[in-house]
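The structure that follows is given in the form of C-alpha cells.
Note that one protein chain of the assembly has been removed; the remaining protein chains are unaltered in position.
Chain nomenclature is as follows: A and B, assigned in order of appearance, with residue numbering initiated at 1 for each chain independently.
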Amino acid sequence: MTEEIIIAGFGGQGVLSMGKILAYSGIMQNQEVSWMPSYGPEMRGGTANVTVVLSDERISSPVINSYDTAIILNQQSMDKFVDTVKPGGLLIYDPNGITHHPERKDINIYTIEASEEAGKQGLMKTFNMIVLGGFLKLKPLIQPEFIHKGLEKSLPARHHKLIPENEKAIEVGKELIKAVQLV
Amino acid sequence: MKELRLMKGNEAVAEAAIRAGCDGYFGYPITPQSEVMEYLMYQEPHKTTGMVVLQAESEVAAINMVYGGASCGKRVMTSSSSPGISLKQEGISYIAGAELPCLIVNVVRGGPGLGTIQPAQSDYFQSTKGGGHGDYRLLVLAPASVQEMADFAGLGFELAFKYRNPVLILSDGVIGQMMEKVELQPHQPRFTKEEIKANTPWATYGKTDDRGRNIITSLDLDSHKQEKHVTHLAEKYQAMEENEVRYEEFQTEDAEYLIVAYGSSARISQKAVDIARAKGIKVGLLRPITLFPFPKKPLAKLATQVKGILSVEMSLGQMVEDVKLAVECKIKVEHFGRYGGIIPTPDEVVAALEQKIIGG
Partner (left out) sequence: MSEITKEQIRQPENLVYTKTKLLTDKALSYCPGCGHGTAHRIVMEVIEELNAQSETIGIAPVGCSVLAYEFMNIDMQQAAHGRAPALATAVKRLMPEKLVFTYQGDGDLAAIGTAETIHACNRGENITIIFINNGIYGMTGGQMAPTTLPNMKASTCPYGRDVVTMGNPLKMTELVAQLPGVRYVTRQSVHTPGNVRKTKKAIRKAFDMQKENKGLTFVEIVSNCNSGWKMTPIQSNKWMEENMFPFYPLGDIKVDGQLVK
C-alpha cells in the first residue's frame, strides 16, 4: 500500500499540522512516511500545502505530481491541485469559500463542511482534525489507537490535554463527510 | 526499542550533531535551513552535553568561529544555504588550508545571487571543486533522506577528524524541509581534554612544557614549503578517493540505461525508474553518496553495460561533467534538470530518458 496525499489551504488552517499528525500516526503504525511542505514567504498569510506519503515500502520520491487523495481547503488550492488527482482518486474539499466547484468526472469527490461545523461547535482550533476525520472515514489507513499515539507525538506535552478534543473532532468529521460524486 | 521520530532534515542534522558529541554550532539564519539553529537553541544542549550554540553576526563570522573552535580540537559545525555558503568560502578555504576538521551543512536553494528559497542543486561545482580560493577539496556527503541527514552528522565528524579536512553535507531544500522517520543514534560524549590531547596533538589548547607551540595557520611565505603543503593536501584527497567513495545502486543488474542522481533528485529518479520499468524500460539508478570523492569506478563499470546515461540534477548540469569524465565519453551521457527552485517530477525524468537517451 502506498497513499500519496496533498493537503492544501490557507496558512493558519492547520494544513501542515494535519499532515504531521497523519505522518506521525503512520510511523506509530510502523509505516514509512514522508511529509514535504511548501515553505517560505508563500506561507505567510498565503497558501500552505503539504505532501504526505504513507507506505508499506521505502518511499522513493517525496515530491509528487499526481496524488491518490487531495484535501483542499480554499479556492487557490482547488485551482492548483484539482487536476493533479489521479483518475479514480479522491478529492475532499470544504465548500466554504469555494466558488468554482470541481468539474472532473473521473474522480471521487466528497465535501466536508468542517469550517461551518467547527464554528458551530466552537472547535475552530480543531478544524483540521474534523477534516482529517473525514479522510479517515473514507480511507481508514490508520487505526484510531495509532492516531492517538500520533497526536501524543505531534503535540507538545503541554497540549496533551487537548488530545480528547482533537479525537472528538475526528469523530465529528467522520459524520460530516458527504459524497458528491462517485466513480 | 529504537528511538523513532518524525523530523525535518534540518532538525535531524541538529539533533544528530548533539548526539555525535558536537562541541559548538555557529550559524546565521537563512531560509531554508534556519530550523537547524532554531532546533539547537530550543534544545539548549549547553545544559545537557555542554554544547555551545551561538548565533553569529554573519556567515563570515560564523565560519571563522568554526575555524577558531576547530583549531582547539573541538567538534564544531555551521550550517547555511547557498548565498550564505558563498560568504563562508573565505573561511572554508582557510580551514582547508590549515587542515582543520569541521562539519558544514549546505541546504541548497536556487541561485545565482539571492535566487530563490526553493530547493536546487546548483552548488555542485562550488561544493566539489573547492569553492573558495586555492587548491583544495571538501569531502562532500549528499544525503537523500532525513535519516541520512542524521547519519551524516556523526559520519561527517568522523571523516573530518580522520582526514583533518572540512566535511560538507550537501543537502537541499527538499531534504532540509521534509519530515521523515528517523532512527536516532545514542548519545556519544564530547571529547574530553585528555582525548583532545591524544587525538589532536596539533590543537591550540594552551602550550605546556612537554611540547612546542601549536600554531594553526594557512600561511607559508616560503613558496617551496607551500608547494610541499599543497602536495600533502593532494595526497589526502587521493586517500579519500581510494577509501571514502560511497554510492548506492538501484535495479542496475539488468539495466540497459542508467540514471545518475544524488540527493532529492535521486529520490525523484528512483520513482522515475519504477515508472519506466512499468513501461518496460530497463533502467537503473546510481546514486553518489559522496560527491567528492565521486564514484568514478562504479560508473565506469556500468558504462560497459548500459547504452546511455542520464544525469539528473536540479541545475543547468554540473555533476554531468563528472559523469562524462568517469565514463570517459565512451557512451552517451546527457543531462536533465529543472532549476531556479523548480523540482522535476518523476514523469519529466522518464520523458527526458525516453527523448534524450533512448530515442536520441
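By definition in this document, contacts are C-beta pairs under 8 Å (C-beta built on N, C-alpha and C of every residue); 3 or more make two chains touch, one makes a residue touch a chain.
Predicted, not measured: the structure shown is a model, and the values here were computed from it.
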Output for the hidden chain's shown neighbours is B
Answer key for B:Pro45, B:Gly91 or B:Gly341 versus the chain not shown reads B:Gly91
Where B:Asn10, B:Ser34, B:Thr49 or B:Ser71 are the choices, the one touching the absent chain is B:Ser71
Touching the unshown chain, chain B contributes residues 23-24, 26, 52, 54, 56-58, 60-62, 64-69, 71-72, 74, 76, 90-91, 94, 98, 204-209, 213-219
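Note that only the chains that are shown with their structure count from here on.
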Dist(centroid_CA(chain A), centroid_CA(chain B)) in Å evaluates to 34
Residue positions on chain A within touch of chain B in the complex are 20, 23-24, 27, 32-37, 39-41, 59-65, 153-154
Listed in rising order, chain B residues that touch chain A in their complex are 4-6, 31-32, 117-118, 173-174, 177-181, 264, 267-268, 270-271, 274, 343, 345-347
